[in-house]
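Working notes for the structure below.
A single protein chain has been removed from this complex, and every other one stays in its place.
The first chain written gets the first letter, and so on, giving A and B; residue counts start at 1 in each chain.
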Amino acid sequence: MNENRQSAMRLRRRQLLEAILALGVARLAPAAPVAAVAATAARAAEASALNGAEVKALFVGDPFAQASQRVIADLNRMAGGTISMQVVDFDSMHQKILLDAPSASPAFDVYSWEFSWLGEMVGANALRPLDDFVTRDAELLKIDDIPKANWDATLWKGKRYGIPVQPHAELTWWRTDLLAAAGLQPPKNTDELLAAAKVLNKPDDGVYGFLWKGGRGAPLGQTMVHAFAAFDQPAFPNWQSGNWMPALNTDNAVRATEWVKEMVQYAPPDYLNIAWDDEARRFAQGEAAMTFTWFGRESFFSDPTKSKIVGKYAAGPWPSAPGLSARNSFGGWVLGLPAHISPERAEIAWRFVRWYTSAPVERLLIENGNIDFPRISLIRDPALQKAHPVFKTVLELVDQDAFKAWIRAPVPEFVALTDLLGTTMQEMLIGGMTPKQACDKVQADMIVSLKRTGKLT
Amino acid sequence: MTTRNLTLGANVRNLAVEVAPAVIAVARRLGTVALYLAVLIYLIFCLAPLLFMVLASLKSDVEIFDPKALFSFTPTLVNYQEVLTGSTGAAQAAASYMGASTGPRALLASAVVTIISTALAIIFGSAAAYGLARYPFRGSRDLAFFILSTRMAPPIAFVLPMFLVFKALNLLDTYFVLIIVYTGMNMSFVVWLLRGFFQEIPIELEQSALLDGYGRLDVFRKIALPLAKPGIIAAAIFSAIFAWNEFLFAAILTADHVRTLPVAITGFSTSMGIRWGAFMATAAVGIIPIFILTVLLQRHLVRGLTFGAVK
Partner (left out) sequence: MANAEAIVSPPFRATGSSLARNRRRAAVLFIAPATVLLLAIFVYPFGYALYISFTQWTLGQQSVPTWAGFANYAGLVGDGRFLNAIFRSAVFVGLAVSIELVLGFLLALLFNKHLPGFGIFRTLAVLPVMVMPVATGLVWFYILNFRYGPLNALLRSLHLPTQNWLPNPTGAMAALILADVWQWTPFVMIVLIAGLRSLPEYVYEAAELDGLRPVETFFKITLPLLRPVILIVFLLRFMDAFKLMDLVFMLTKGGPAGRTETLSYYIYVLGLQLFRVGLAAAVSILFLIFISIATQIFVRYMYREQTGDEFA
């Protein structure tokens, strides 16, 4: 067809223009010293990962992908090839990986997948096990530098399916100035959090106690799962031994739900519409004394041109119920290869993944907006810690081994669960049912769902 | 002016007669003013949200959420820069221009798909509309209903089967597949809209032309089409808008090679939130080509040419 010829012409034209631009960029290089330093370091670490080849990547539009887009020219130079990167939203990423990755000739070489999708991906035969590559290049990978919880979470039934590229965790954030003024210590458990929210809730002054994510579906659903975990209630306690009975209306679960219901009293009136990083933005505007948000959002708080609370905040782990050990959920993205990728392309894709997730490249991305903890060496780095104080908090959690994968079980049912929680719990929050009724309903609905897919009989 | 000697009633009557034309003129002027006022009110309603969209696209992400920074802020072009080049730094913007995954490449892809599918939908659709309007046969009503029914189902119902079909045909991720699908989806709209317009045309015009010896195709091209021109323009505008803004099929049926604007914009929707500034900037940029197209086509949205010769 005509389009083949057209695209060939376009490619040639593009290569010519790129060559010209490369000359121009070389002259512009002095204006970007940071990128240049990182570039030389990265180049030294991994000479020509791509060797002139092109790699096609499908990434979700998260900070790591957006940071990559900003420095794509540098990345291409450093990798010694062409990175053709398509960036899509969360739902599209999920759809494409299910529809395209299992096929005999996948459209992309590298896909980003979310930790909690692992079970589903393996079940759909979407990902290629990477054990052969990992064993071969173990030294280059520097596995010790990857936080243990993240590394373990890429295993399914003994096989490795990806390399973490952007893990993130949800932390508690609070306003140090407001707590100090009220004579409070940073809250250490759920009771203290509730008490602090009550004291600090001053709607007449325009400051609420707690910014709560109540958005319907996944935002509220995930928050509820975290709350259950805080009260020591995993959603599917025995799934790993094959018993799928959910535990969503136990005493712990009901207590967690009641705690949530009490917490939202100290939230802004429109909390049911707050989803994702709205809470971070509004926290940066000083709307509340505390909030939960992904730690990458620290960039909202630390930029003086954007934030009203610079220097007045601190972070800590999600609280647990009194007497329980620290536990923090984590989620985030992993890079994997499609199941039926050809051996030649697999080699190219693997070299790209190995290079892209290495510390020097991740460092470049962090410097360009991706606040993240893929590599321990980076969160230990004093310069980066100075620029992003939250790294210290995360480092502590990594050292304490506080990140628990059981909180967000990597099973397909997890999506159904968050959807169910997100809808039923919203009903509970607007007064439609009591916490106990809501928990009973979620338990019943989840059982129906599991029976339907044959996980329960 | 010999009114002094007449009665009061006559005085008033005379006054009224003199004043009346002036009153009517003022009333007509007021009526016109009222019309302009009504138009203005509606336009404010129409354009205010777009104003906020543009304002948001000129703000940094955090300023968007500050209620006090609604109108007082320092405008920045960083969102547009990011959308059009995929970078936020000037040097990097220049360097990555040709490798950018958003912006110009997406605009081009969208333009190609939109123009071709709209043209095809109008060509085939107007012909079918005319045939259904003027050449009814047994079952033509059912056929018309079938054509309409292709517009009834929610796209999600079709998207997975279509994905499987085109995958089997190895047509995924080509311009061809999007063009075909969009032409099909616009077809029913064009057919039904234009069928109504063709039915509005008095049948005797065409009948007399046929009696005069014109061929059927000529009657279609030279009489029906020009008279239905406003309808064709309207159909073209909205078909183009649909193809330009369509997301679901573009997202599922394409991958790396073909990337239209709505798919490119979703990259700003992260798993942790939406990058409002960039999103708004892309939406604003996306309107411009369609707006230009509409401006060009609107000139033809005029009453059909008269046909004194045929009369």
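The rule is short, and it goes like this: a residue touches a chain if its C-beta (ideal position, glycine included) is under 8 Å from a C-beta of that chain, and two chains touch if they have at least 3 such contacts.
In this text the structure is predicted, and so the values were computed from the model without any measurement.
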Candidates B:Val83, B:Ala109 or B:Leu132 - the one touching the absent chain: B:Leu132
Among A:Lys198, A:Arg216 or A:Lys261, choose the residue that contacts the chain missing from this document, as touch is defined above. A:Arg216
The one residue from B:Leu8, B:Ala22 or B:Ile156 touching the chain left out of view is B:Ile156
Which of B:Ser60, B:Thr118, B:Thr183 or B:Thr254 contacts the chain that the document leaves out: B:Thr183
Provide the residue numbers of chain B that touch the chain removed from this figure. 32, 35-36, 38-39, 42-43, 45-50, 52-53, 56, 64-67, 70, 124-125, 127-128, 130-132, 134-137, 140-141, 143, 145-158, 160-162, 164-165, 180-181, 183-184, 187-189, 191-193, 195-197, 199-204, 206-207, 210, 216-217, 220, 227-231, 233-234, 237-238, 241, 244-245, 247, 262, 265, 274, 276, 279-280, 282-283, 286-287, 290-291, 294-295, 298, 301-304, 306, 311
Where does chain A touch the missing chain, residue by residue? 91, 94-95, 98-99, 102, 120-121, 123-125, 215-217, 268-273, 275, 282, 287, 412, 415-416, 419, 423, 426-427, 430, 432, 452-453
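Basically, only the chains that are shown with their structure count from here on.
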Just curious, how far off is chain B from chain A if you go by their C-alpha centres, in Å? 39
Could you please specify the touching residues of chain A with respect to chain B in the complex? 1, 3, 7, 14, 17-18, 21-22, 24-25, 28, 31-32, 35, 56, 58, 60-63, 65-66, 69-74, 76, 82, 84-90, 92, 95-96, 99-100, 103, 107-108, 114, 168, 275-278, 280-282, 284-285, 294, 296-297, 300, 303, 305-307, 333
Within their complex, state which residues of chain B touch chain A. 60-66, 82, 86-89, 91-92, 94-102, 163, 167, 172-176, 251-252, 255-257, 259, 263, 266-275
